[in-house]
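The complex appears here without one of its protein chains, the remainder shown in place.
Each chain carries a letter (A and B) given by its place in the written order, and its residues are counted from 1.
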Amino acid sequence: MIAALRRAPQLALGIALCGCAVVAALVSLVWTPHDPAAIDLARALAPPSWTHPLGTDPLGRDVLSMVLAGARASLGVALGAVLIGVGIGAPLGLLAGVRGGVVDGVVMRLNDVAFAFPALLLAILLTSVIGQNALNAAIAIGVFNIPVFARLVRGDARALMQRDFVLAARAGGMSRLAIARRHILPNLADQVLIQGATQVSVAVLAEAALSYVGIGVQPPTPSWGRMLSETQTFSFLAPHLAIAPGLAIFATVLGLSLLADGLREARDPRRAA
Amino acid sequence: MPARPPRPSALAATRRGVLAAGAAPLLAQCAGAAVVETGTLTLGLGLEPPTLDPTLGAAAATDEVVYANVFEGLTRMRETGAIEPALARAWETSRDGRTYTFRLHPGVRFHDGAPCEAADVVFSLDRARAEGSTNAQTALFAPIDAVEALDPLTVRVRLSRPAGDFLSVLAWGDAAIVSRRSAATNATDPIGTGPFRFDHWARGAMIALKRNETYWGPPAQLDAARFVFVPDAAAAYAALLAGDVDGFPDFPAPELLQLVQRDGRFRIAIGASQGETILAMNNARAPFTDLRVRRALSHAIDRTAVIRAATFGYGQPIGAHMAPTDPAYVDLTGAYPYDPARARALLAEAGFPNGFAARLTLPPTGYARRGGEVIAAQLAAIGVAVRIDNMEWAQWLDQTFANADYDLTVVSHTEPNDIGIYARDDYYFRYRSDAFNAAMRTAEAATAPQDRIAALQEAQRILSRDAVNVFLFQFPKLGVWRKDVRGVWRDAPIPANDLTAAARAPA
Partner (left out) sequence: MIGFLLGRAAALGATLALASVLIFICLDIAPGDPAAYMMGLNADPAAIAALRAELGLDAPPLQRYIDWIAGLARGDFGVSYTYRVPVADLLWERAQVSAPLAAMAFLLSAAAAFAAALFVVARRGTIAARVTLAGAQAAIAAPNFWLALLLALTFSAGLGWFSAGGFPGWSAGAGPALHALILPAVALAAPQAAILMRVLRASLMEALNEDYVRTARAKGASPWRALTRHALPNALLPALSIMGLQASFLIAGAVVIETVFYLPGLGRLAMQAIAQRDLIVVRGVVMALVFASVVIAFIVDFLYALADPRLRRPRAS
């Protein structure tokens, strides 16, 4: 493991960056330096200091505490969205890939429709139907992850169905369902994991974009995307406000994409750079 | 280092931050790409009007472009809120206050060349008050009984009851005089009588007006006016610095006014609008049915803090639903001083020693979202657990406004003289008071200004006594203009940008 990491410093950096975000999210459950929701206008826009290492926001809340707590909402929405995508997309893709024929046609047509819709607009539209909160933001982003995983799993499943061990199992009278469970799923897991890491990074950015257009996680729960979009104009007055959530998003997205790259290379060393 | 409150110097120190490293130092020595084009004024607006017909719908954005510039009414509102003659050069009121005779200016022509005469006034007012009219303010024209043309330059309006605010209702954009020939197409191709005529509209980007060379009154000084739509606060700042616009009548980023001021190329004009910003309570829903609860909430809110958060300190506290610039205003801001202890005591008295839970719906405006967070925190301090529910306008209008499915909400009521909404039983506050309705009837029927003012002041006192809503502040109008821009409104008694006197002149 250590040796593997040494061979792939990217992977190590990726794990470290993602680890930081996850640790921040977990720590904020039990402890933050200040209450991230505590408003104190007398202290608004304070520059970084010992009591407030990242300063305070326009409402006098501690930015460090908000960034820590924001990890929870940002990662939560992103992970939730990708889980929705995997949870619905992967079984659909598996079904399409294993059954083929009409089932495949229907699933892939639905997939085409989902791919053809303008994602951000549809997310805005969806939240105006189902309301604005963290769960609905995850759903709105998650919907667009479904076709990603459906397509990925279907393609791989189809390829696997032609492999000798599967053909042998089918000749031996094993049902398609059993084949899917025994032979196809385990072979797909790491592909889904790699794509999942990439999709989580896309979802973190999507949460920021949703916040920018005014929908997403509800206050007072902080999220990185909302912090960044709300403090946009302050970047001229108090740049530290935007730097903290901006860096948090940046580092997490970077970490996830390094993680995905690293996993991909570890799985298929031939493609290593 | 202890945390400091923001002072200009402290803010200046943080300006040289790392993130804006590419930008901030450059801003200071900004070259100014703009070529000053005298005679043309480019204004930045946040919202694009859906149509250019002020008699259709209630979009403030429509009046912000066409009021007084393209369309005129019989009367018009000055920057001070005073009512002045417009298309009507004079009028007489009968002793019982039920008959108005208007004498029109001779020689007025619509932009299509047709004369504007008494028949057009009759047509416009009849159209506004007709059955099935899509004029948003139909209710205001309800007192009109009959409109008749006595001769081409004289119009007589009979009212079914005296209406003290009738002349100011006629000054609203909704009462604009339109031509029979063009009324149906004013939405996209407005034909009015004003000093500017419609030039073109690049939808989503800007609307251009040009001077009406055959205007009946003193001609406009500007050759042309352009309204550019900038939806984003940070983009508005960039547009101002880059010289893309000459000014914002309502600058959307109050937090940046200090920086704009320091730039030296701009002038800041902080005025007042007629917008009363309120924390509305659903008076028909428990526990807000209880006067003690409503009073408790009134004591629990620190208006100064809300103003600081919502509009970064601009805006004046109010104590009832009336703007301080209104002649009928009474200062009731002292009625419910900020006093959390008293608020908790009132809640306990009402049977809520441990507070209660409530939902606060917020429309998508910066002031509501920022102010709402502070209000939620202040209410939490007296034990009221507030859940914030951010909404789009359409959702808010549907659920909170039309169906009154809400506990609390924050919104600014921008219409002038709109205290009468409290007399509407089905209005979303769900407030019912015979005393208030009686006061409003007296005000409406009053023909002498002082009687009307006295009745309106009584109405304000009733609202304050009943603590119908928590009255927060008068919405500020934050104008930012290049220094050579003259003659634009500082205050906005109605949402409008009257450019009749605007000009470009070197400082």
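Everything below uses one rule, namely that a residue touches a chain if its C-beta (ideal position, glycine included) is under 8 Å from a C-beta of that chain, and two chains touch if they have at least 3 such contacts.
As the structure is a computational prediction, the values presented were derived from the model and not from experiment.
The chain omitted from view is touched by exactly one of B:T80, B:S160, B:T188 or B:T289, namely B:T188. The residue touching the chain not shown here, chosen from B:D126, B:D232 or B:D290, is B:D232.
Residue-level contact of chain A with the missing chain is found at 108-110, 112-113, 115-122, 124-126, 128-129, 155, 158, 201, 205, 208-209, 212-213, 225, 228-229, 232, 235, 242, 246, 249-251, 253-254, 257-258, 270-271, 273.
Within the entire complex, the positions of chain B that touch the omitted partner chain are 20, 22-23, 26-27, 30-33, 48, 50-51, 56-60, 132-139, 187-188, 202-206, 228-232, 234-235, 237-239, 241-244, 364, 392-395, 397-399, 401-402, 411, 413-415, 418, 421, 426.
Keep in mind that, in the parts below, only the chains that are shown with their structure count from here on.
Between the Cα centres of chain A and chain B there is a gap of 42 Å. Those residues of chain B that touch chain A in the complex are listed here as 1-6, 10-11, 13-15, 17-20, 23-24, 27, 233-234, 237, 253, 255-256, 258-259, 305, 308-309, 312, 364, 369-370, 372-374, 376-377, 388-392, 394-395.
The residues of chain A lying in touch with chain B in their complex are 37-39, 41-47, 49-52, 56, 58-59, 128, 131-132, 214-215, 218-220, 232-240, 242-243, 246.
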